[in-house]
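These notes concern the structure reproduced below.
Shown here is a partial selection of chains from the complex, left in place.
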């Protein structure tokens, strides 16, 4: 398993290609939010990404000879439940990836909108790949800032180590120039080792916030170990923004039962300083996917977040905005997903 | 002719596929609006859907064995005259259909944005398929509400009877959960029979409006009979919103003259209660399509709407917003259409 080593080129098949692909997921769910003050809000919803992130991809690649290659990768999220695409205007259309790359045996250079190195450990070492109610990022806070670097960065300059460098080492360094916008100047890196059953990585990234305010600094480690049947997965992330800081731990596992895949996740967040001083939260959940084919699956999730103190985390749905301050958020869903 | 029986799966070809297709239509037209008070407004325009609705489609399907299948259907309208796509922001990009489905011999389950069951009779039993100046929906009113259910519903849960169930019976049941938004909670169904020359259906749908106000309830029937050369087509629709109600009748026919197809339509609307109390309107028109190939055609339309009382219906173009209160709207166009 070398998924966390993926450069843009290795995200697609080898050789020359031009292709359109995607994953579409739709489910029916219920989310119940409760605050410590007794406010309760329940929403039933059709939603878009209970198990797999709904995306459309356009990718191409050309081998230039002598080990050199070039390609592009355009990816957008799809709100399959309503027909929306990308981020709401004025956000971009290709809101996940928009990049052109050029590589050879010395590595790969990519420009454009690319996954932040500090996101890789958090998505590839989450059993849910940060999708749906059980997605692992829901306890990770921007600590009151409006930094745009938690997932991907626009206008970025990227260097990836060549695949399989040094027998399994991988690396990704990313910088953005800021271009006069606050919350968008970022520098970060991710280095790791993936070989056989093991995949471990460490990453660090710094984002400038608004003028006169401190940087948002994230450090994280992630790892997976595949025992053949059972796979253990986890990450730890620390962020600091001036006096505010967070420590979030996630542990998970995946294992098969027949043609079903079972995924378990547990995470815990501890916050100090700033708007979340003394807050605590934990999240736990299970997902089962029943595969009807290699590309089509039916799934169900159970998920819960518990908050204490100033914590108000909740299951990720834009529909239920009812308060969970010091309370809980509980949800379940069932749906199906189709890759093509 | 079983077009009104289409589930999402039967909208595309059989077997496994991934495809991009569409229909693009552009024409030049003139619309003259006159009000009873003597106001007259004339607009010449290039427009987008004189005969066929300009759309782009992305569809895929995989057979899962044992009669089970899964697929997706993404469809957006295209404003070919200006280059726009979907609904204007914040409306969705895939503004016609955005759905994933799973089916077997017991029927088909689909989630996402899907045609409302109450729209099927009005589009499939209109000789113009509700496109252009002669489209059949122009006398159908939302009766002063802002319900979003006249054409399709987002966040919907759908069940379709399997194709050919019981020797020609078809059915579609749809519900939406509302998700905290007004005008979007809907439940409706359409059942019918299509076999040989006959296709008849009946549908009913209820949409919640804003809190404290009555539901918008639509009931309709539609049918077609194909005499081999001549095809007769028609629908009747009744809607109620508290004291307001409408009854709209449409009758039409299609027949060939050589390689040309001729389409005639006549409709009449009677309104009582509410903002349209005592209003009357009728619409009539003709369309001729000259096919240059199976996929390419040249067309022309003549269309007219006559209003009396509080009726202010007009030919569907966003360019001519001049009043037709108690007056008329007249238009003609010529254009071409290309399917791919």
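Letters A and B mark the chains in the order given here, with residues in each chain numbered from 1 onward.
To be clear about the criterion, a contact is a pair of C-beta atoms (placed from the backbone, for glycine too) under 8 Å apart; a residue touches a chain by one contact, two chains touch by 3 or more.
No experiment lies behind these values; they were computed from the predicted model shown.
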Next on the checklist: One sequence, 2 chains in place: how many copies belong to the entire complex?
Outcome noted: 3
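To be clear about the criterion, only the chains that are shown with their structure count from here on.
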Checklist outcome for this item: Rotating subunit A so its CA atoms sit on subunit B gives an angle in degrees, to the nearest 5, of 120
Checklist outcome for this item: Rounded to the nearest Å, the gap between Cα centres of subunit A and subunit B is 40
Checklist entry - Okay, in this complex, where on subunit A does subunit B touch? => result 20, 24-28, 43-46, 78-86, 88-89, 292-293, 295-296, 298, 319, 335-338, 340
Checklist outcome for this item: subunit B contacts subunit A in the complex at 18, 20, 60, 62, 64-65, 68, 70-72, 74, 76, 86, 89-90, 92-100, 102, 111-113, 154-157, 176-177, 179-180
